[in-house]
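Take a look at the structure set out below.
For this depiction, one protein chain was excluded, whereas all remaining protein chains were kept in their positions.
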Amino acid sequence: MGSNMAEAHPVGFQWVMEAKKNGARVVHVDPRFTRTSALADQYVRIRAGTDIAFLGGVVHHVLSNDLDFREYVAAYTNAAFLVNEGFADTEDLDGLFSGYDPATGSYDTTTWDYEGASQRVTAPMETGMGGPPIEGAAGGIAQDPTLQHPRCVFQVLKRHFSRYTPEMVERVCGVPREQFLQVCDDWTANSGRERTAALIYSVGWTQHTVGAQNIRAGAIVQLLLGNIGRPGGGIYALRGHANIQGSTDIPTLFDLLPGYLPMPRAGQADLTAYLDRVRARNQKGYWEEADAYLVSLLKEYFGDAATADNDFGFGWLPRINGDHGTYRTTMDMIDGRVFGYLVMGQNPAVGSANGRLQRLALANLDWLVVRDLTMIETASFWKDAPEVETGEIAPERCRTEVFFLPAAAHTEKAGSFTQTQRMVQWREKGAEPVGDQRSDLWFFHQLWRRVRERVADSTDPRDEPLQRLAWDYRTEGDEPDPQDVLRRINGIDLTTGRTVDGFTDLRSDGTTACGCWQYSGVYKDEVNQAARRKPHDQQGPYDPEWGWTWPANRRLLYNRASADLDGRPWSERKELVWWDPDQGRWTGHDVPDFPLTTPPGFDPPADARGPAALRGDDPFTMQADGKGWLFAPTGVVDGPLPTHYEPHESPVRNPLYRQQSNPTRRVYPRPENPYDPSPPEGDPDVFPFVLTASRLTEHHTAGGMSRQLPHLAELQPELTVEVSPELARLRGLTHLGWAHVVTARAAVEARVYVTDRMAPLRLDGQVVHQVWMPFHWGPTGLVTGDSFNDLLGVVADANVLIQESKVATCDVRPGRRPRGAELTAFLERLRSRAGITSATGTTLLTAGRSPTNPPPREAP
Amino acid sequence: MTGDRPPGPDAPSYYGRPVLKTPVWEWKIAAYLFTGGLAAGTAVVAAGADLVRAPRLRRGCWLGSFAALLASVGLLVGDLGRPERFHHMLRVAKPTSPMSVGTWILTAFGPGVGAAAVSELVPARWRSSWPARLLRGLARALGLASAATAPGVATYTAALLSQTAVPGWHEVREELPFLFAGSAAASGGGFGMLTAPPAEARPARVFAAAGAGGELLASRLMERRMGLIREVYEHGTVARRRRASEVLTAAGLAGTVLLAGRSRAGAAASGIALLTGSALQRFGVFEAGVESTRDPRYTVVPQRERLDAARRGSAVGDDVGRPAR
Amino acid sequence: MTATDRTPPPPVDLARRNGYFDPPPRMGFFTDTSVCIGCKACEVACKEWNHVPEDGLDLLGMSMDNTGMLGANSWRHVAFVEQRRPGTAGPEEQTLAVEARLRAAPRGGSELGTTPLPTAPGGAVADLGMPTVGRPGDGTGAETRTDFRWLMESDVCKHCTEAGCLDVCPTGALFRTEFGTVVVQQDICNGCGYCVSGCPYGVIDRRPHDGRAQKCTLCYDRLKGGLTPACAKACPTESIQFGPLDELRERADRRLAELHGQGVAEAELYGRDPDDGVGGHGSLFLLLDVPEVYGLPPAPVVPTRSAPQIWRRVGAAAAAFALAGIGAFASAAFGDHP
Partner (left out) sequence: MSGNPIERRLRGWLDAWPVYRQLTGPDRLGRGAAAQSPRSAALRPHTDTPGPPARSVCPYCAVGCAQLVYADAGRAVQIEGDPDSPVSRGRLCPKGSASLQLVTGPQREQEVRYRAPYATEWADLPLDTAMDMIADRVLDARRRGWQDTDDQGNVLRRTTGLAGLGGATTDNEENYLFKKLWTALGAVQIENQARI
């Protein structure tokens, strides 16, 4: 679901095909029949943006038919934990949970607590990776092992999804009942002791205003069916860039420090205050040791200058106090608050949502540095942006100073990428860059050198961190040796000067320095473990000697769950790790994800903390309570349970609740970012169709690495829009003819593809047409075309600030779009017909009643 | 399950795209079919004229043959993708390749025609010199040898076209050699009638008449036996060319029999009609082949019919195509 | 064509029959379309290795296929068929628009794979007047599309046991290698173009400007170095398998039996049978529909098989020609003069 694996990850799909050959059943749920669907055993057409309704239906099916893996659920998940008495569900509040504040559009999550524990953090970006802290989780959380208590998570879950029936799934998703039940049957039949099922998603799930909850919904199903931490199970995020995983682990993100440590926030006066927000003092699991991770990072950042006396330089870190995400920053550029922009290997002018917004932002900078392999639209916007045609950007009036620096390619530098399953793989240098082409390592080293020179004599305290920055990497010519950087990322024992073996070696006393605790072990024994390349046919099924997988070279996270309560594999077929009573330790085919010598039946003493507080049946070692979370008492800002909300722009009124869309979604009311209002606020007459987009196998993202290559460009030379024969008839579109797709933001022209792979859906008597486009085109390259991303608005999931780019409302009209000033006027006309202003669509609360007085529910 | 699908011209296809590549040969090859046939036909007339002592007919036809041969070589080399590599044709001798066979036949044919023509060009005042006499003797021998290969030159081009996957050529392989032989003879004879006075040109007329008659007969027979490919031959430019060819050839034939013996003008007109008819016939056939590759039905339907028939007739598979399923 | 003129020799020792002493086993491809994901890695890997230029930045409208056909500049071609029912061609909405454009092209569309079509997509086609029957938005359509499937097939040179292109090549540029494959030697080919018409599959074509005939070499150079051909190596799902032909035939048989066992009755092998019209392929295919649907000829016969018949007729015609000549002069020499 939410993934077109055969097209976007073809080489990964070989494993699906192999599983299929071995008898696995492959089901593909997608708005459009894709190359993945073609190879699946069952294809299910779904309305874009209704995945939670579908998955909620599966949860409902599982729970109402007692199909869950009860032993697993009772022991390894938080199903038995009791929820705070004050908690009110969406069933009670017509689509809202308790604690909603209409003024801020956010939740006070205190009522979502477990009984007997408390949490203090409401925003996940404040807590980093380890799962949110829960005070007292290491002690007792009230629970009912029989799962009968009306306030136990299991019952809360059951009630929450009680109306997600097959009929409701049909009404919401447009999936016929038989098709849906077939999926349920296949999923449940292939889960349990002997069998496991895997769930695969990609940005088809994340790029929604309910992105995080989409994944939560998948996780709930997989936990209920016992498919987490077990071979052949799991939830797989298929990521789209060579090192997009690495760039979140070792982040280039505003809210994170390396290893998913949160960025310090305004008001965190010192290290202790910071740590108290990050992890609870009496919680379970490895995240309790976050202090060691942070201090080791500060030691790597500031070297000898970081001492216990100065909080290891914590005070030198900048603080965040809100949204500094890419879209916020873009809008700040338009508002003149950002002066310079460094862009490397990314092409926001055509690759980010609301392309016009992006380009107007670029046009309002003082300077812009673009580092890329080829000339891309982000660097050349001042002369080839569509806004030049409409007159909004004129080169002679655009002051942005642009530096384009040619970058070295992946073959021309050594370094590591972290692939989608967390495997760090080292690349050797194979060729020499030419001319001014340089690696980014060179760039940052040279920039540091120059900046350092300029502040060397400064007495300004704000320059202190620059002066104290430890930047003594071994160099090769005029750039650092990437192996040495990786070695520092791995971590050094400062008492011996040697690399540490893993994150359990890290200390909070300043005796270790480590750039990213998660990657500790990647340079174990002073050897670049990521560069290991032992052929797969010379090692076991988990291939531990190829590359290195974080954490601790572990292939499968939470693999303690692959064994039963007594530490024996659930079944012989599905064995992975197990307790060896003779040796008194965990062992198996993979590196066990559990304290090695903690036996299965272990019950920790009351005062235990951290890893020592993990019970023998707490497989989820990073979680504060050691359990898999069916119910998320904290950490997810838009609800402890996933709930079906309509996409921000939708032609359909939410059939489940009066609350139409996610009440916490981030809206950005601006003139450059108008939204088409959904029911009940607006009517879907002007933009009646559902627009969705995805990749083609033959291109890569916004096309910077594919549109310029003849061997790829020839395979998909033009932007197309796929419509069903029914929609083609409705709108008078002909195959290969021109059409333009219009949203509240833009009009984009493309060639029409009339195909049976698209089909309208019937829901509740309403026919919904969906329209699909790829998003790889832009004004430069061998093959050019309008940029799909111009059609999108910026509206984001509140948890992670990822935009909703997989669904919007649109119209499709035959012929080419208007050009120049006519285009502007045309869009203005449509907007006024639809009553769109910069404020429409930004009303978050549509439940219609005060959330404190639950209304009588409508009959489903 | 596909076996019981009713056979018919509405075969499924890949978006109507041809199955075959249309020939990359251009008009040059069609023209060569004519000039090659002309070279062969005139060589026969010239050699015969030599034997029966008809000097004007001999001289005109050797020169005509040589000119046609030069034109042929020019056209053939000109149609190559890499003309500078034309000599690679002599790298191998492949009996499976009509073009290779043709190359060697032309190689055998060419020198004699060349020698004979050069000998014809020796100015009158040098003719009695001993080198000229030697050349004459040699040319005569070589010319006769060339004439012996001329039937090959006249007809191998039918194999050249027929031994292809092009339906318009392959499906008419039984008749095409006769069509081309007739066409070559008609053009050779016609050329003879054009260059020699009627008194000397009688053999040319007989030859031309036989050729024209043969050509018309072969053409009619060919059309009668055609299957689906008839559509191509009976439509458009192809049909127009071949109709015109038939009319001209028939007229030329009539003229040859009735007029050419009596009037020089009548002979010339008949000769021109025959030559033009021959050329149009070649272009018609050539284009029919090209046209037949543009529609997948001409490839697919006969194959499918054969396959289905074989399946109906035999449980184990047919003898040309694929096994039964 | 009515009958074969001769029974093909058994396909064993193909290379030996072509003059190689102690040749390696005959190598080939087995393309299993039932696992093809249509990614076109084969097309790209082939072009990268063999330095094949692009064949036109041309949107064809044949589902996801923008290559269209094998040709001089496309040695692998992935076909895509969106089928409402098995045994039928792609959707008429697409075929109508595509076919009109193909018919307008100088080579009827067979230039695809070598050069782009000269007219712009959509340009050649005016509004075809799509029927607007039924009320707009009627029906969801889903219920009538239960048989819908999307076929994908990576096509390639068949490396026939009896290869029409090779047989007719007058220069020996096309030859049978020691691996039993059929290769154009680029240092020899003079671009006569005969092979283009000799191939019953429409595979080989002449490259404009270059002038030479081009097609899959089954990566002759890689084979000489003991490497797998580029396309087979890249193929993510083992839809393209490479190996000794004997082994591939067994694999193909097993896979066919497996699919038939799973109820995929329409699966068939293409080019598997050594007794077929070309003596069997060096590259086998497992198809999920009749070959025509993929643009393949259903039962081609190598034209060479007609050679004896043709030459007999040519001989007879030549004899008639000679007789006519002799007769004409004999009548002149011995007959009455007018």
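We just call them A, B and C in the order they show up, numbering each chain from 1.
Here is the rule we use: a residue touches a chain if its C-beta (ideal position, glycine included) is under 8 Å from a C-beta of that chain, and two chains touch if they have at least 3 such contacts.
Please read all numbers here as calculations on a predicted model, not as lab measurements.
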Displayed chains contacted by the hidden chain, counting the whole assembly: A, B, C
Touch criterion as defined above, residue of A:92, A:332, A:493 or A:575 at the omitted chain: A:332
Sole residue of A:92, A:392, A:543 or A:575 that reaches the chain not shown, by the stated touch rule: A:543
Option from A:379, A:561, A:723 or A:791 whose C-beta touches the chain left out: A:379
For chain C, the residues touching the chain missing from this view: 15, 17-21, 39-41, 43-45, 48-49, 166-167, 172-178, 183, 185, 187-188, 219-222, 224-225, 227, 230, 233-236
Interface residues of chain B (partner: the chain not displayed): 90-96
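Assume only the chains that are shown with their structure count from here on.
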Whole-Å gap between the CA centroids of chain A and chain C: 45
Between chain B and chain A, distance of the C-alpha-averaged centres to the nearest whole Å: 72
Junction residues of chain C, two or more chains touched: 61, 94, 98
Chain A residues counted as touching two or more neighbouring chains: none
Chain C residues touching chain A - in the complex, by the definition given at the top: 35, 37-41, 43-44, 47-48, 53-59, 61, 63-64, 66-67, 82, 84, 91, 93-94, 96-98, 101, 121-122, 125, 127-128, 130-132, 134, 136-142, 145, 148-152, 236-238
Partner chain C, residues of chain B touching it in the complex: 1-2, 5, 11-25, 40, 44-45, 48-49, 51-52, 54, 79-83, 85-86, 88-89, 91-92, 94, 96-100, 102-103, 147, 150-152, 154-156, 158-160, 162-166, 169-171, 173-178, 180-181, 184-185, 189, 199, 202-207, 210-211, 214, 261, 289, 293-296, 299-300, 302-304, 306-307, 317-323, 325
Contact set on chain C toward chain B in their complex: 1, 3-4, 61-62, 68-69, 71, 79, 81, 86-90, 94-95, 98-99, 102-103, 107-112, 164, 167-173, 188-194, 196-207, 210-213, 265-266, 268, 270, 273, 275-277, 289-290, 292-301, 303-304, 306-307, 309-311, 313-314, 316-322, 324-329, 331-333, 337-338
